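Remarks on the structure that follows.
For this depiction, one protein chain was excluded, whereas all remaining protein chains were kept in their positions.
As written, the chain order gives the labels A and B, with residue 1 at the start of each chain.
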Amino acid sequence: MDTNISFTLKVWRQKDAHSEGRFETYPMSDIPTDTSFLEMLDILNEQLIEKGEEPVTFDHDCREGICGMCSLYVNGHPHGPATGATTCQLYMRRFKDGDTITVEPWRSAAFPVIKDLMVNRNAFDQIQQAGGYVSFQTGGAQDANAIPISKEAADEAMDSATCIGCGACVAACKNGSAMLFLSAKVSQFALLPQGRAEAKRRVKAMLAKMDELGFGNCTNTGACAAECPKNIKLSNIARLNREFVCAKCSD
Amino acid sequence: MEENKMNAQPIDSKIPEGPIAEKWTNYKAHQKLVNPANKRKLDIIVVGTGLAGASAAATLGEMGFNVLNFCIQDSPRRAHSIAAQGGINAAKNYQNDGDSVYRLFYDTVKGGDYRAREANVYRLAEVSNNIIDQCVAQGVPFAREYGGLLANRSFGGAQVSRTFYAKGQTGQQLLLGAYSSLNRMIHAGKVKSYNRYEMHDVVIIDGRARGIIAKNLVTGKLERFAAHAVVIATGGYGNTYFLSTNAMGCNCSAAMACYRHGAYFANPAYVQIHPTCIPVHGDKQSKLTLMSESLRNDGRIWVPKNIEDAKKLQAGQIKGSDIPEEERDYYLERRYPAFGNLVPRDVASRAAKERCDKGFGVNNTGKAVFLDFSEAINRLGIDVIRQRYGNLFDMYEEITDVNPGELANEINGVKYYNPMMIYPAIHYTMGGIWVDYELQTSIKGLFAIGECNFSDHGANRLGASALMQGLADGYFVLPYTIQNYLSDQISVPHFSTDSPEFDAAEKKVQANLDHLMGIQGKRSVDSIHKELGNVMWDYVGMARTKESLETALQKLKDLRKEFETNLFIPGTQEGMNIELDKAFRLRDFITMGELIAYDALNRHESCGGHFREEHQTEEGEAKRDDENFFYVACWKYNGNDETAPTLIKEPLHYEAIKVQTRNYKS
Partner (left out) sequence: MWLTNSSVGRKVVMSVTGLFLVLFVTFHALMNAVALISFEAYDAICEFLGANWYAVAGTLVLAGGFAIHIIFAFWLTFQNRKARGNNRYAVNARPKNVEWASQNMLVLGLIVCCFLILHLVQFWAKMQLPELMGDHVMNGTFYLQATFSQLWVLPVYLIGFAALWFHISHGFWSAFQTLGTANDKWIPRWQCISKWWASIVFILFAVEACYFTWFFAL
């Protein structure tokens, strides 16, 4: 079942935000196919450190596909060729002996590179801060079963809330648009009665913040949803548009 | 060690008077508060943004305090609470199966093998219901029934269905809920958020915690932050074992910084080993992946009855699905008929180890058991099972290339599906910084919440209780109790960071970093960390003996020497240096490892996650020694990492529950 493969790795190296970056080529040999992609990079880093060189810096944390930290653009796909999976859930059995694997950071004006493959996604936090919440004070909640919520609405809200905020949608979008990310959050609250009270205020504030931060305009190519590791659906964007247009029209 | 035991000074856990059910109410009624105008004058540092940290920062912000909130990740939303899968417990009794606050309290104390502090656990059970209300109001999309009301599932160690869940991503949804409240406060200007900052030291002025030194991980510069109180919510120390279900960044450095300043570290030996993880596959592995405990609702755990079958499995000659029902040993159902596959984690883990040690392991390393869904799929249909566990099946397949939902064999008309292979792995640490009833450590003004403290789980944590404890501490306990401390601080003005104490603290941190950079040896941080992990797993792991622990202490001493003399960190201190950051954490993991071993060596009994082979029944069950070890072991730092710490005992007093032997058999 387990075999070893050898391949060429082309990795984007960039000292810091202000430096020019370039690709470095590293030959990798005898990597077991049951190694995860990030473990393969760990192996590369061990080799680099052994040679006294600086290791490749990349974001990663939970390594089980939920924290949203890992963010590598592998062979033209955010999170690599697997669908519905993050970079850390990508295993080397997806690649073949002799392949050239190109690893790049997310490229978007709103996500500047910090170092090598690590980018700054603070813009996502700022969008959430603009209105991604239900305004109420801790302790002021009524009984959890006081408002019945239909299973369909709860399930759909859950699907939207599954977004891990990794930024693959922005990385995949040729317009650098964050609409899928934003729409997932707006949808979660729009679908639940708890979120309706300030739905208009929320969608306007969050969209304005997204525009201000320099993300592009959505042209409905659908690349975001196709590359999303959590399969967030394109219909969220339609819902966001609806919420926004209705909010503006009722002003 | 002997002289340590002599040194017993009284320890005040500040447990309020009165019957157990009224303690928290009484406390709240009589504690001191800070009025709204004065809250504005007070600054609080919260380190960490997991369930406990984010909920505390948000709630303190809502109350009007000025909060500074730190995390090492690029966003507060990435804290490792996000990876909790199964659910969160609460005593709502929505299922009408006889649940109550008392029963949740009782199950938790019993699950913790009677080593938790009664009053803390009762408070936890009491506020559990508020947590569910709070989260629903935040818009957390919990699973619901068709009637529109909340759904529940059952979890290990309980005979009622009290676990609320959001698919297999409950931790994520709860953390995003807390993160949304936090965002609201950041937007309101009450919380200032510092991402990619790592706390390196806590600053103590006149015996009180007054600030921290943090490293900006992007610029590499040290920065100073001052406040009236410091709250540590930095999680557990599971990564001491290198391979664990913790995230790569999880570390115990903040806790160790507090410990080195004299905060007691309690019960470090209580480490939880989760029974359902994907087995280790190779030496390049960086972490272990958890398969949710909820799988044990429908999955049955087994190994072959015959050792010959096990040998064939290990040699790869047959597959699990080739073995018919009558040749399988469902050892949990056999040994624990009343709880079956839903026994607590420590019991399930040890049972798996027992079978594998006897040679019944089912993979090439002999360190795996089967988790089988054939019976459930045959009973309910694959669609129902996929609806419940589809995402976990997919995750398992991506990692191992085996699909547990795939029909593999049919013997005598019975359909057998591919079983999963699982093995126990380090998952959670019950031990942590010692705190009193107010969640204050032994240093004034320094608080610890969430997994970072020791308080509520005793020697073993029940499934779906970590989320409950993190949020209870953050939303409903600390925001009250911290006021009792802050009420006499209102006249203390905002601190300046230009003080001799801050100068000294920064100098010390800088010296440590210079030292690490200056070693210039040959070995990478990870290679030493892996070695540490091996020592810990082999000698301080699931089964401990006096000899293994003494060996471990010796090996750890050698390992520290190796670290101090042969570490190599490339690059400079300028800008981001991931190796330097890892080295900083590893230094503390080594000290932590020793602390675990000291505590494990001291505790001559088996309880919960701590299993001493010398102390077991004839059937192999853990044997406690309530006469001699009915206490919280608090360890006090003795000035340097090389010297053994001093043990201080906090005796446990049980009023509401009769201490007895845990029984999951009948």
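Note that in this section a residue touches a chain if its C-beta (ideal position, glycine included) is under 8 Å from a C-beta of that chain, and two chains touch if they have at least 3 such contacts.
Note that this is a predicted model, so its numbers are computed, not measured.
Taking the complete complex into account, the chain left out of view touches A. The chain that is not drawn here is touched, among residues A:Thr33, A:Gln47 or A:Asn241, by A:Asn241. Only one of A:Thr33, A:Asn122, A:Asn145 or A:Thr221 touches the chain withheld from this view, namely A:Thr221. Those residues of subunit A that touch the chain absent from the view are 10, 21, 23, 73, 75-77, 102, 104, 107-111, 172, 174-177, 179, 207-208, 210-211, 214-223, 225-227, 233-235, 237-246, 248.
Here is the rule we use: only the chains that are shown with their structure count from here on.
Contacts from subunit A toward subunit B in the complex involve residues 1, 15-16, 32, 34-36, 38-39, 42-43, 45-46, 48-50, 52-55, 57, 59-69, 82, 84-85, 89, 91, 93, 114-115, 118, 120-122, 124-125, 128-145, 147-151, 154-155, 157-158, 161-162, 164-165, 188-189, 192, 194-195. The residues of subunit B lying in touch with subunit A in their complex are 55, 58-59, 62, 73-78, 80, 82-83, 92, 94, 130, 132-150, 166-167, 169, 171-173, 176, 179-181, 183-184, 186-187, 193, 195, 218, 245, 247-249, 281-282, 284-287, 289-290, 394-395, 398-401, 475-476, 479, 524, 526-527, 568, 570-571, 575-576, 578-579.
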